[in-house]
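Here the complex is missing one protein chain, while the rest keep their positions.
Letters A and B mark the chains in the order given here, with residues in each chain numbered from 1 onward.
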Amino acid sequence: MLKALEGSQALARAVALCRPGVVAAYPITPQTHIVENISKLVADGEMGCELVSVESEFSAASVVLGAAAAGARAYTASSSQGIMLMSEVLYNMAGLRIPAVITCANRSVGAPLNIWNDQADSMAIRDSGCIQLYCADNQEGVDSTIQAFRIAEATELPVMVCVDGFVLTHTLEPIDLPSQTKVDRFLPEFDFARRLDPKAPKSFGTLVDPGWFTEVRHSHHRAMQKALPVIEEIDAAYEKAIGRAAGGLLKTHGPKGAKTAVLALGSVVSTLRQGLNDGLAKTPVKIIQLRCFRPFPTEALIEAVDGVDDLIVLERAFSPGLGGIVGTEVTAALAHLKKRPRIHNFAVGLGGRDVPVELLPELIAATRGTTPEPFRIFDVELDKLPAEDR
Amino acid sequence: MAKTPETAKKAPSKAASKPAKAKTAKAGDAKSGGAKGKSAAPAETPSRKVAAGVGTAPGVDAQALGGELAELRRRQPRFRGLEAGHRACQGCGEALGARLVMEAAGPDVMVANATGCLEVFTTPWPQSAWRVPWIHSLFENAAAVASGMEAALKARGHRTKVMAFGGDGSTFDIGFQALSGMLERTHNVLYVCFDNEAYMNTGIQRSSSTPHAAATTTSPAGSQRMGKRHLKKDLLQIIAAHHVPYAASASVAYAADLRRKVRRAIEIEGPTFLLLHVPCPLGWGHDGAKTIEIARLAVQTGLFPVVELERNELAGVMPIRQPRPVSDYLKLQNRFRHLFGNDHRARQEREHLQALADHNIATYHLLGEEPDPLDTEGADTVRRGGLIA
């Protein structure tokens, strides 16, 4: 049943529906409301987990790592600098192949200090070996969170669910939370085969020398690749159990035969769709929503851009000195195709800059019939800068 | 305390601790460590094992060992959570300390181990010297990982004791915040700091535990410097200031005392802390055969006070009948060699160190009037049940 809920509140309830054994909580804007809501659910007896209120995000991730290794379903959430502080642990958790779920309420990474939304934080840890799912709205946030536990436990990989800070976490909108019975049926009890257990002692995280390290990394890579179909299967299973899918690896909106496509991640997809529905594009355009960024769904992407002449890759982060991160990866993924689209790559909406509905026609106007220009920040206002910085 | 499970009986022999062939490891011989067949880790695929970075505990194939060895090992009464055959240096105080701690802790424990020598020399993949569940994550998060493990056990209704191990680098310095958090949140964890007074795993760099005037590669002695310029951090007092039920120091030279403290700490439901002084022959520059002697001198000079604190109150000390001059301790170690030159600065620093020792003796009332059995040569010799029935 739909209810008008704040994103963070809905996410907290989605986590509660998954019955985690351990939740680590540490505040950071804009994530704070999630752990606050969980804390309240625990205080009111509506959630029966061990709530560990840690002294840093670094410890939050470490607590999750230890808890999952000891056999508990474990969860934490963070943003921005918090994700950066966690990053060492996230790499470690992924390398140890420990299943757990982390929500990233996406926020820029300073300096300069900025508490608003972009995706520099989760992008910075894209090579950690964690699965990353990006959500376009809070319904997807809820559904992806519930799916994330099953994905993590099926693949023995940590899953990061990325929801845009403020834009989603602080937005109240109609959201459906599935019933506990349905979630219980969809998500079996966590039974970690490799858990720390005095009856069958194992050593985790041993020193691996050059004779084996390559092989370990290879199997991690393979595990990520093998997660691709698992993510799709679990989305299908979720649709069967709950009656709604979250978008598999990627999903497309708009006319199938469109020659122009805009690829994006997160809530900007929603705004682009509004522009599409309002008929602002004036030309057939499809929106490709990249839900799963890690592992990178190359095959699905190739299928999605079939017949597309102009592909606009839009992202809310970039790599200074290089340009677009997603754009670079999309270009690489399509490089071997005989007929590949022209790729136009822009960053937009950095540090909370509003992304208006009019973005869609502006993008189309800027790219129509032109040779792709190098990456640029689409909404930068150069006149604010001294001449030498333009 | 937990009853001894099969683990202790179905024990390995020396042969088991020899490097396992890669083939064995790939086959995922996770039954080792005394698992019962049923609960043993399933025959996972090799790739899964590799990916997991899960090492193999020492093999326990009784048949392969030969009946005789297995029988002898079975009669060995003490559970060895840390098996022999690891790769520590000769005379390593930390290895001895860890073995003693594990013997006292018994089999119903799990360990979160910080990065450091202990982690490196015990777990060269695909081998592991640990016969209890053991996890190494990072340098600075052992206390937080242990917190999570403890929370998970609580959530799952298990009572296995969680221990966290770290060296002085990971405890005094980089993991200090996580440790403080763990203590403040009163997790039921015993944290043991193996204090060898420098970053030994990276090659002897000064930590905040390095004693004043000790030379390390980042606090070398030279014409302008007499080793480390700062004092050793009084970590135990900081720990005690968290009002934990039990915080104690101990030395590998006093095994009986150490065992008693480990058992005590394990029985307490709540955060407990043990600062264990463990000489490092390589880092301190002494003969590996003198590890115990040097550890004992650290205590008997007053430089390393062996004390117990309960809720921030002094609850016990190991008395010193006849304090030895600090130079007896210093002169055996190369890290203090520069203090014995014919140089007024050297003399000054020796006097400074003597004053620090005297201060410890006065502060903790270490001067014992009565003979103490623990202070007697030989009284603390490790008497192992061993091979004699």
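Rule of thumb we're sticking to: a residue touches a chain if its C-beta (ideal position, glycine included) is under 8 Å from a C-beta of that chain, and two chains touch if they have at least 3 such contacts.
Assume contacts and distances are computed from a predicted model.
Q: What does the UniProt entry say the missing chain is called, choosing from "Galactose/methyl galactoside import ATP-binding protein MglA", "Cytochrome c oxidase assembly protein CtaG", "Pyruvate ferredoxin oxidoreductase gamma subunit" or "ABC transporter permease"?
A: Of the names offered in "Galactose/methyl galactoside import ATP-binding protein MglA", "Cytochrome c oxidase assembly protein CtaG", "Pyruvate ferredoxin oxidoreductase gamma subunit" or "ABC transporter permease", the absent chain's UniProt record gives "Pyruvate ferredoxin oxidoreductase gamma subunit".
Q: Considering the full assembly, with which of the depicted chains is the omitted chain in contact?
A: Counted over the whole complex, the chain not pictured touches A.
Q: Of the residues listed, A:Arg19, A:Arg273, A:Arg316 or A:His344, which one is in contact with the missing chain?
A: Residue touching the chain left out of view: A:Arg273.
Q: Taking the entire complex into account, which one of A:Glu173, A:Glu233 or A:Glu362 touches the absent chain?
A: A:Glu173
Q: In the full complex, which residues of subunit A touch the absent chain?
A: 2-4, 6, 29-30, 115-116, 137, 166-168, 170-174, 267-268, 270-271, 273-274, 277, 354-357
In this section, only the chains that are shown with their structure count from here on.
Q: Within the complex, which stretch of subunit B touches subunit A?
A: Those residues of subunit B that touch subunit A are 2, 5, 7, 30-31, 33-36, 39-42, 44, 47-48, 50-57, 107-110, 112, 119-120, 123-128, 130-138, 140-141, 143-156, 160, 177-178, 180-181, 184-185.
Q: Within the complex, which stretch of subunit A touches subunit B?
A: 21-22, 24, 49-50, 52-56, 58-59, 62-72, 74, 88-89, 92-93, 95-97, 156, 193-194, 196-209, 212, 215-216, 219-220, 222-223
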